[in-house]
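After this line comes subunit A, so read on.
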Amino acid sequence: MEKGIGSGGAFAWFFQRISGAFLLIALLAHFWVLHYASNGEVTFQIVAQRLATPLWKTIDLGFLVFAIIHGFNGFIMVIHDYIHSHNLRLALVSLVWVVGILIGIMGMITIIGFKVPVGGVI
Partner candidate 1 sequence: MMVHNHEVVIIGAGLAGTRAALEAAKVADVAVLSKIFPSRSHSGAAQGGMAAALGNLDDDNWEYHMFDTVKGSDYLGDQDAAEILAKEAPEVIYEMEHMGAPFSRTPEGKIAQRKFGGHTLNFGEKPALRACYSADYTGHILLHTLFEQCIKQGVRFYSEYQVVHLIVKDDICRGVVAWDIRNGGLQVFRAKAVMFASGGYGRAYRITTNAHANTGDGLDLALRAGLPLEDMEFVQFHPTGIYRNGILMTEGARGEGAYLLNKDGERFMKRYAPTLMELAPRDLTARAIQTEINEGRGCQTPEQKAQGIPGDFVDLDLSHVSEAKLRAVLPQIFDLARNFAGVNVAKEPTPIQPTAHYSMGGLPVNVDGQFIRDAKNTPVRGLYAAGECACVSVHGANRLGCNSTQDATLNGRRTGRTIARDVPHLSWEDVPAEDVKAAEKDLDWYYQANGSENVADLRTRLQDTMMVNCGIYRNEKDLKTQLGIIKELQGRGKKIGVKDKSKCFNSEVMEAMELGHLLNFSEVIVIGAIERQESRGAHARTDFPTRDDAKWLKHTLAYQEPDGRIRLDYKPVTITRFQPKERKY
Partner candidate 2 sequence: MHYKWKTGMWAFVFHRASGLALSLYLLLHINVVSSLYNPAKFDNTMGFLGSPLFRILEIGLLAAVLYHSLNGIRIFLIDFTNSTRKHSQIFWLLAVVGLIIFVAGAYPMLHHAGIL
């Protein structure tokens, strides 16, 4: 059998399912906090309150990383399904990786770099 780009696909397949399960739980929490525990309004104050605690920082960080990899892994699977030119596939997969990493860094900076502004959260 002809081999595709990279070897295997077992990890991608397995990770997609495991991360999916994790995301489902994280998402439930996310939604709950966002729309029901908070009366539906998203203001700096509410978000900042949450992000200030180390526990939420960790949860959000995990959420971010898994969501990005899960989503972009999905993208790559679609590319493997439909794109068969070796070069084009390489280019597209690389593009997805680059965008994924950039957006991931952006998100991490936001979460990790977040400090409670001077004056504290009221």
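As a working rule, a contact is a pair of C-beta atoms (placed from the backbone, for glycine too) under 8 Å apart; a residue touches a chain by one contact, two chains touch by 3 or more; residues count from 1.
For anyone wondering why these and not others, all candidates are chains of the complex that A comes from, given by their letters.
For clarity, every value in this text was computed on a predicted model and none was experimentally measured.
Candidate 2 is the partner touching subunit A in this complex, chosen from 1 or 2.
Taken together, the subunit A residues at the contact with candidate 2 in this complex read 17, 20-21, 23-24, 27, 31, 35-36, 39-44, 47-48, 51, 64, 67-68, 71-72, 74-75, 78, 99, 103, 106-107, 109-110, 113-114, 117.
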